[in-house]
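Of the protein chains in this complex, all but one are displayed in their positions.
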Amino acid sequence: MNKETENLRKEIVRISGVNPVKCMRCGKCSATCPAYDEMEYHPHQFVYMVESGDIEPLLNSKSLYQCLTCFACVDRCPRGVEPAKLVEAVRLAAVRKQGANHLKADDIPALLDEDLPQQAIVSAFRKYSK
Amino acid sequence: MRKCSIQALDTVFETIAEAAVLYLPVDGDNGASYKKWEKGTVMSNALNTVRSPKDFFFPQSENLMEFRTSGKTIEVIDKREEKEDFVVFGVRACDVKSFDILDRVFLNEPCDSYYADRREHGTIVSMACTRPVETCFCQTFGIDASNPAGDLSCWKTETDVYFQANTEKGEKLLAAIAGVTEESDDTAVKAQQEKTREIMKKLPLADLTTEGFGAGKTAELFNAPEWKELSQSCLGCGTCTFVCPTCQCYDIKDFKTGKGVIRFRCWDSCMYSDFTKMAHGNPRLSQLERFRQRFMHKLVYYPENNDGVYSCVGCGRCLAKCPISMNIVKVMRTIGGKADE
Amino acid sequence: MQVKGEYKPLIVAFCCNWCSYAGADLAGNNRLNYPDNVKIIKVPCSCRVNPMFVLRAFQRGADGVILCGCHPGDCHYTSGNYYTRRRMALLFSMLNYLGIEKERTRVEWVSAAEGAKFAATMNEFTEAVAALGENKRLEDLRCKK
Amino acid sequence: MQKVTGELLINKALELLDNGTVNRVLGWKRGEFAYDMTPAVFADAEELKNNFVFNDFCGANFSKYLIAETRKEGKVLVFLKPCDSYSFNQLLTEHRFDREKVYAVGIPCEGMVDISKVKKAAGDGILDIVCENDGLVVKTLYDTDKVIDCKEVLAERCVSCKSRKCVAYDELLGENGDVLDSSRFDEVEKLEKMTEDERYAFWQNELSRCIRCNACRDVCPACTCEKCVFDNPDSGVENKAVSDSFEEKMFHIIRAFHVAGRCTDCGECSRVCPQHIPLHLLNRKFIKDINEFYGDYQAGAEVGSRAPLVNYTVDDLEPSEAVQKGDADNA
Partner (left out) sequence: MQRIGVFVCWCGSNIAGTVDVQAVSEALKNEPGVVFSTNYQYMCSQAGQDIIKNAIKEHKLTGMVVCSCSPRMHEATFRKTAAAAGLNSYMVEIANIREQCSWVHKDMQIGTEKAIILGKAAIAKVNLNAPLVPGESPVTKRALVIGGGIAGIQTALDIAEAGFPVDIVETKPTIGGKMAQLDKTFPTLDCAACILTPKMVDVAQNENIRIFSYSEVTEVKGFVGNFDVKIKKKARYVKEDVCTGCGLCTEKCPQKKVPNEFNLGMDNRRAIYIPFAQAVPKVATIDPNACNMLKNGKCGVCAKVCAAGAIDYKQQDEIIEEKYGAIVAATGFNPISMDKFDEYAYNQSKDVITSLEFERLTNAAGPSAGKLIRPSDGKHPHTIVFVQCVGSRCAACAEKGKEYCSKICCMYTAKHAMLTRDKYPDTEVYVFYIDVRTPGKNFDEFYRRAVEEYGVHYIKGMVGKVAPEGDKLMVQASDLLANKQLHIAADLVVLAAAIEPDKSARPLATMLTASMDTNDFFTEAHPKLRPVESPTAGIFLSGACQGPKDIPETVSQASAAAAKVIGLLCKDKLTGNPCVAHSNELMCNGCSSCERVCPYGAITYIDKEFRMPDRTTRVRRVASVNPAVCQGCGACTVACPSGAMDLNGFASKQIMAEVDAICK
């Protein structure tokens, strides 16, 4: 693992607060995942790839945005690994890496929609703005 | 009588310190204590030091001798330290009086040479009180706070300091500082004394007397039922005895250093359960007995053996320091009051 | 290793009978050198070491005190070293709080198989204590000279 | 400033004496001055009416007296301030007295006043102190009367009070308070942040004043040994005087260590020290370390709890980690 990857891995581990080494590779996260079929990298792979520093493919994967953050994997994992939190951390890393301001405050009023939950706006703003 | 200005006091100290080690009370965060004078040291105006100046003559712990063995021989080494002359400055009337009480114990035959050595090398400069506090009751024992004894007596007014030698040592010291002092009359001193005596009359303990105590009262007081109540909350700590200027009990103990044995003595307290423990055990088994011992000693036994002199000087330290606020005044009020009835 | 006249710190090592004392024996069996100023006192279990013994050693002139016991979980008496761990954690933290150099005290787990670790630990500990110089902060002047 | 008055306590005591619940009362007895109350046992109603006092100077913790009191005939009434109630429980945990022989009345406490602070604020020669609302009116020999805010002269332990909750009682007078979010470890933290040399200098200065009067030990409700190791010639560590600076440290380290995990932080040790040595900073260091290393533990909060030093978990931290953790200077 080169230094940059190692730093990125550490950063993701730090942000997520997840210790991927605790994974015993049972696959219950993937077994439980409702978005499994939409993903090219499945939750258990996600954990393993972060652990082994193979993060670049994750950053560019569609899977990253297929996770519904339903936390089923977090709830079911027998080892308390919390894969969804890792996904979220990699998302943040992707956003930060791009370094762009995807969502400006001024844009928001235009996006508002009665059916859109308030929480989604706030969380989107938090995620996609700098 | 000689005097110097308050400003010149530092020069006086400097002069004294040239010939002897000078100790004086210095303020600290937690009350005043005696410190060695160095240039710039400021003397405390506090009424009293936390620990009494008896430490100078009777320190809490003192090495007496050392034994060393090699093979079958034992070598005895005198651990007495070479004493240099020293001056204790600013001792209050009550504490000055305490030295008389200690002298009667230590200097009588058989004379305690360790104590005597220190007494010989020490000169006491007293300081008259001007602001006694509520815990003061020296007048109960006939002490005049405004007219302290000592080798050299001092009075400090707002502008000047007055000196009066009482002993040969005092004369010598006064002579030594003659260059920085001048002759003076005692008008200012008399005025100050008058004022102080007036204040003394207003103190809450001004009415406390030794009536009912003294020589010959043992039988009457020993079995007084009040001792039980008085002593029941006593913790049995040594605070009162260790802050007391007149308590003079000590224990002699051996300490194995690994190279030999150091024999030392240290203060002991009659409040401790193992005080005067002998081969058969302890003569005073309950805290009541130990408590009674302390006050009977101060107020009855000591005067009995020492021409009616009480071994309390009314400095008030134990009143201020007892963890449970039990003290000689409460004892005197309770038991002495009873003798009146 | 030791030049005569050079400052030699005195180290007292309390070793439990079952693991660490045997570890020290193994260091001997394997002829692994460690400084001669390390002196071992055998105790049945590290939990026999009273904080008073540690202070006593410093009083009497030790410059460093080390406790060696079985690894946690391996105690011959099942739980002794767990108590040691708590007691010494608190004691050493307190000594440090009082400004006494923390490098002077240590607890090390040494199994009966770890002769090499025993020797290495003693070498390293002695060096660390030597770097501090003589114990001045917990000394008893009466025991010096 | 206290919410319960002496009168209320006297009436409660009289009632319990009268109905035979107890045959004597442990209380504070009026002294020579306004501030020198002595713990006393009252068996007589008249005596109680005349001399029982409760005010801002009644700091003494009565729980330790129960060891001796419960050996006597009949039941004793004790008033427990919140601090005292923790000691009470701790003593029960250690089987030090028979609970059946005590009738405990919990009383609220608004904090006790440190007389030395009053003297500093009002000047020498205190003739009288009257508690009025939240202030003290102090009459002195040399100055005009002064009104002092009680909060300004609270004892250190009350400034950083850990709990106003009585945790043991048969009956409660007034309202029970809560466990407080106390700042009691601030001082300890300050010391931890100092360098090793500064800490050493600090403690050298403090402990060198010790006169080994044993008041801290003798007042401590956790120090209830039949014979203290420092008094016992057979213990090998007996010492009577501080003959060397080592012995000061030895005494205070071991004293604090022996009560570690059992000390309820009642603060009596610091209150009684004639030399004003901040002994609570030693006890609190142990308490803080215990909380940080092994999880929060309050001795005396409940009867029968297992003290941290007679307990362990398999993954406790190592002494080296502990020293590192307890040393802010190195953190």
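Should a chain be cited, it is by its letter among A, B, C and D, assigned in written order, with residues numbered from 1 in that chain.
The rule is simple: a contact is a pair of C-beta atoms (placed from the backbone, for glycine too) under 8 Å apart; a residue touches a chain by one contact, two chains touch by 3 or more.
Because the structure is predicted, anything quoted here is derived from the model rather than measured.
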Note = Contacts of the unshown chain among the visible ones are A, B, C, D
Ask   = Considering the whole complex, which of D:N176, D:S245, D:N311 or D:Q324 touches the chain not shown?
value = D:N311
Request  = Using the touch definition up top, pick the residue from C:A22, C:I66, C:V107 or C:V129 that touches the left-out chain.
outcome  = C:A22
Chain D residues that touch the omitted chain in the full complex = 71, 93-96, 224-229, 232, 234-237, 258-259, 306-307, 309-311, 314
Query = In the full complex, which residues of chain C touch the absent chain?
reply = 2, 10, 12, 21-22, 24-25, 27-29, 31-34, 36, 39-45, 47-53, 56-57, 60-62, 73-74, 76-80, 83, 87, 119, 143
Note = Hidden partner sits against chain A at residues 22, 24-33, 36-37, 42, 44-45, 72, 76-81
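Here is the rule we use: only the chains that are shown with their structure count from here on.
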Query = Counting in whole Å, what is the centre-to-centre distance of chain A and chain D, each centre being its mean C-alpha position?
reply = 54
Ask   = Residue numbers in chain D touching 2 or more other chains?
value = 243
Key: Set of chain B residues in contact with two or more other chains   = 255
Key: Inter-chain touch pairs (all)   = B-C, B-D, C-D
Key: Contact footprint of chain D on chain C as seen in their complex   = 51-52, 55-56, 58-59, 72-73, 79, 82-83, 85-102, 105-107, 137-142
Inquiry  = Quick check: in the complex, which residue numbers of chain D touch chain C?
reply    = 188, 191-192, 196-204, 229, 236-237, 243-247, 249-250, 253-254, 256-257, 260, 282, 285-286, 289-290, 293-294, 308-314, 316-323, 325-327
Query = Which of the residues in chain C come into contact with chain B in the complex?
reply = 60-61, 142-143, 145
